[in-house]
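Only one protein chain is missing; all other protein chains are in place.
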Amino acid sequence: MEQSFTLTSDLKNNCLVIATSGYVNNVGGEAIAIEFAHHFEKGTKHIVINLAKSKVVNSIGMSFLIEIVEQLEEVGGKLVFTDLDPAVEKMLAIMGLFKFAGKEPTVGDALKSFAAGK
Amino acid sequence: MEQSFTLTSDLKNNCLVIATSGYVNNVGGEAIAIEFAHHFEKGTKHIVINLAKSKVVNSIGMSFLIEIVEQLEEVGGKLVFTDLDPAVEKMLAIMGLFKFAGKEPTVGDALKSFAAGK
Amino acid sequence: MKEPMKLKIALPKIPDIELVALEGLDRLARYMGIGEEKIGEARILVTEAIINALEHSGEKNPVVRVEFSMTKKELVVLVRDYGKGFEPGSIEEPDIKKKVGSKNKRGWGLKVMKSMSDDFQIESGKRGTKITIKKLLS
Partner (left out) sequence: MKEPMKLKIALPKIPDIELVALEGLDRLARYMGIGEEKIGEARILVTEAIINALEHSGEKNPVVRVEFSMTKKELVVLVRDYGKGFEPGSIEEPDIKKKVGSKNKRGWGLKVMKSMSDDFQIESGKRGTKITIKKLLS
């Protein structure tokens, strides 16, 4: 069986790094949004979402990420996706998410881009 | 996707320990028999098959294990299964394999039973 | 190998049941030697069609029928529900700029299916909805 959704979250240089595993459905998307909100309240403005271990996502799950960019817009924060499966990347592009969020090959690259103030 | 069949094999105190992962179908069963034959030719008489990571098996795959007990019978060797999923254990019992092969909870237990000359 | 390989499934509404269809899709695609990226896009198309059918059919115990027909060149996916149907022309195109700041963030499935497929047809009426998706694989 495709494993169920799980996530791990880490704070690195004031940046929240969420790594998912398994199917990002509505439940998974909401779990990401809740984890984000928790840190956002405490002032975190930079977030990386590593989707390396999520080869399957759906548009309901992804729509929860719009909540995140919306909140970040208000405070001048930023979301960066990393380790995107090409098909998932295409889906996010179709949704227009890259108008509000960045993408980088790896978490390391994303952290560097934040450090460089990009 | 259920992962495809793989196996690892180790020699511990003259005992061949094969650990499988994934579906033991005809291809998997044959792979076990070939790995066994390879060591049997060189004189190995004790073998442990650890099925911890194989929750799905079929009767064609299992029938290859009869070849192994047959060869071991001729030289007074022994096969011991470990880490059996209860349903797989029931299947082996239905086939009567435990008339020719042993079972132990873990590889450690199996190695101990060989050391004790059981 | 000219004859398409077929696989059909009728799914009940339980969480993540669409993954059963994806398992079938993956096995067909690997057998046919389809590249990972095309499989990935096909997975998304199939997922979106099935979750729509299960969610929007309006039935208490919906059944969704999925048919895959695959050659090395092309995948055709049919997804049918027996629900209340809808008027595709009346559905507004989602726009991320409007979604940011508005309450309903959803509404991406049809757009994703249209954009990612090579052909996308909806037949919908009082007796349900049939989605036909074509995806070139080579």
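Which chain is which? They are A, B and C, in the order written, and residues in each are numbered from 1.
The rule is simple: contacts are C-beta pairs under 8 Å (C-beta built on N, C-alpha and C of every residue); 3 or more make two chains touch, one makes a residue touch a chain.
Predicted model only: the values in this text are computed from it and were never measured.
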### Task
Please give every residue of chain C in contact with the chain that is not shown.
3, 5-12, 14-17, 19-20, 23-24, 27-28, 31, 61, 63
### Message
Tell me which stretches of chain B touch the chain missing from the display.
### Response
1-2, 4, 23, 25, 27, 55-60, 62-64, 66-67, 69-70, 73, 85-88, 90-91, 94-97, 99-100
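The definition used in the following text is that only the chains that are shown with their structure count from here on.
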### Query
How big is the gap, in whole Å, between where the Cα atoms of chain A centre and where those of chain B centre?
44
#### Entry: Per-residue multi-chain contacts in chain C, two or more chains
23
### Task
Name the residues of chain A that each touch 2 or more other chains.
1-2
